[in-house]
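Of the protein chains in this complex, all but one are displayed in their positions.
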Amino acid sequence: MEGYSTKVMEHFRNPRNVGKIENPDGVGHVGNPVCGDIMELYIKVKDDIITDAKFKTFGCGAAIATSSMVTELVKGKSINEALTISNKAVTEALGGLPSIKMHCSVLAEEALKSAIDDYFKNHRSRE
Amino acid sequence: MEGYSTKVMEHFRNPRNVGKIENPDGVGHVGNPVCGDIMELYIKVKDDIITDAKFKTFGCGAAIATSSMVTELVKGKSINEALTISNKAVTEALGGLPSIKMHCSVLAEEALKSAIDDYFKNHRSRE
Amino acid sequence: MEKTCYKQNRRIYLDYAATTPCDLQVVEAMQPYFSKIFGNPSTLYSFGQEARRAMREARGKIAEFLGASPEEIIFTSGGTESNNTALKGVAYAGRNKGNHIITSSIEHHSVSESCKFLEKEGFKVTYLTVDEYGLVNPQDVKEAITDKTILISIMHANNEIGAIQPIKDIASIAREKEIYFHTDSVQTFAHIPVNVNDLGVDLLSMSAHKLYGPKGIGALYIKKGVKITPFMQGGDQEKRKRASTENIAGIAGFAKAVELAKEKMGNEEKKLTFLRDKLIKGILEKVEHSRLNGHPAQRLPGNVNVSIEYIEGESMVLNLDMKGIACSTGSACTSSSLEPSHVLLAIGLPHELAHSSLRFTIGRFTKEEDIDYVLEVLPEVVKKLRSMSPLYGEKEK
Partner (left out) sequence: MEKTCYKQNRRIYLDYAATTPCDLQVVEAMQPYFSKIFGNPSTLYSFGQEARRAMREARGKIAEFLGASPEEIIFTSGGTESNNTALKGVAYAGRNKGNHIITSSIEHHSVSESCKFLEKEGFKVTYLTVDEYGLVNPQDVKEAITDKTILISIMHANNEIGAIQPIKDIASIAREKEIYFHTDSVQTFAHIPVNVNDLGVDLLSMSAHKLYGPKGIGALYIKKGVKITPFMQGGDQEKRKRASTENIAGIAGFAKAVELAKEKMGNEEKKLTFLRDKLIKGILEKVEHSRLNGHPAQRLPGNVNVSIEYIEGESMVLNLDMKGIACSTGSACTSSSLEPSHVLLAIGLPHELAHSSLRFTIGRFTKEEDIDYVLEVLPEVVKKLRSMSPLYGEKEK
């Protein structure tokens, strides 16, 4: 396999925002054991702003690094801004990913979307 | 290719009995340019004994060595004895030949037979 | 990965099944053949004949160690080529007799991909299942045989879980039915006793870089009389069974590695078995929710394969690497598919356990303290990763 970038390894070694949020405003669950990656992403929202984000991930180095990165990217953003965070943005923020690991960034995006969906479901109806 | 034996190389380096015999009692011509080996074998016969033998050969190392060896083997032998010299005898006397070179020993045997045939034709009819 | 992550002092290599470092004596044995005795062995002149002589000697050594005769050994570029040659070579040459091949579901990809290729070419392949330990049942082989079967190929020992197959029994079934039998011996040759007569095989694959020899050189034993269509086609080298200018340096290194193995194998087997069992026992004791994959006893001396529940293999490998430990996983991380190891699935592991696997393979240069260090470090790594795992969390709930 191609090696991971410095940034990926840095996030892998010291992942940010690991854990759960008690009483989260939204939770995203994506992936499954068959493909080998499972992400759980928790968000806390206040006044339309994501004030906190945490994750738990079962997965490879890229899965952990993208989880870490997406929580970092999302914190402090409004829900609408957060919705524009694509897998590409996550990948770029990590200085790239090996091509066979691109699906992890997709998973991270999906985890975020899924958490926001959950937030919508819990707190308001989407217009 | 497997290498040649010491004996083959010795005969190749210092071939015995190179040349023609003037007024030979028998001459054998075998081989052709297509297969890359041509042998000419000359014998001198006195009282049914091969008193001299010489050769000229166009061919590989084995062709030259087997030519040399067959002339050595045949000298001093009676015609009947000479007729029993097989390609195997030539090969053995040379300490073996690479398998892809066995045809050279066959050629040497044939050259001898052909020279003896020629001698019969010239000097007496075979019984 | 950047430099800093190797700043630890220890570097412990525990992936000997992937490849081994060359023994220094092997490196030395190769040196004359690069620039001094460099001739093309097919040539007539002295430069070539010297190389040829070295090759003959090397072939003789390897043949002797196998219980074969030198003419029965051809050199290849490695285990992959040996397997491609055996499978495709026998298939094409035997096509007039039949088109059925029997193999197992846990073969190395160089066997299974060759089989898949042959399926596209009109051959039928039976992939035998294995039991929970990764063992092929000889009875299954017997039952799979049809009157079209021309080849049976079952690996001697599996590279992932180390399961050693009952090759003798399978070979004798093949012999009875006059079907060619091939075994991939890449993981066993020079590690445990391998004698072609004892085993009763017709073809056997080897690779030098698994036994402290160089990469890029291997061999295939082809029993006298076995017909194969050459795989690597071209010149007349290797009795027309394998074309290409011979890699004499590689061949000399391979032979040296075999010579060393001959000397060391008995003791090494004991030492590796001891370390292996210590590591297995230690992991199962120290790491909750871990399990051994493969057979506890019918197993390669150096092979440890475990699944550590709730965490994923690659992230364990990377964390262990950060601590200076090199090992591997059967998780899908390094392959282009998302499927984890076909071997782990074949022994019945659910996907999550297959993704949670870790393989340590112990070798000549492993010390007992290396094993101790792994046993010290691994639990920490597991703890760290489990704290991140949504699966572990769930379990606790």
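Residue numbering begins at 1 within each chain, and the chains themselves are lettered A, B and C in the order written.
Just so we're on the same page, contacts are C-beta pairs under 8 Å (C-beta built on N, C-alpha and C of every residue); 3 or more make two chains touch, one makes a residue touch a chain.
Computed from a predicted model, the values in this text were never measured in an experiment.
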item	value
Residue of C:K97, C:K215 or C:K384 touching the missing chain in the full complex	C:K215
Residue of C:V26, C:A68 or C:I106 in touch with the missing chain, whole complex considered	C:V26
Footprint left on subunit C by the chain that the document does not show	1, 5-6, 11, 13, 15, 18-24, 26-27, 30-31, 34-36, 38-40, 42-49, 77-81, 83-84, 108-111, 113-114, 116-117, 121, 207, 209, 214-217, 229-230, 232-236, 240, 243-250, 314, 317-318, 320-321, 325-328, 333-336
Residues in subunit B touching the chain absent from view	1, 3-4, 6, 9, 12-13, 15, 18-20, 29, 33-40, 55-61, 63-64, 100, 103
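Going forward, only the chains that are shown with their structure count from here on.
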item	value
Between subunit A and subunit B, centroid-to-centroid distance (C-alpha), Å	89
CA centroid of subunit B to CA centroid of subunit C, Å	55
For subunit B, residues contacting two or more additional chains	none
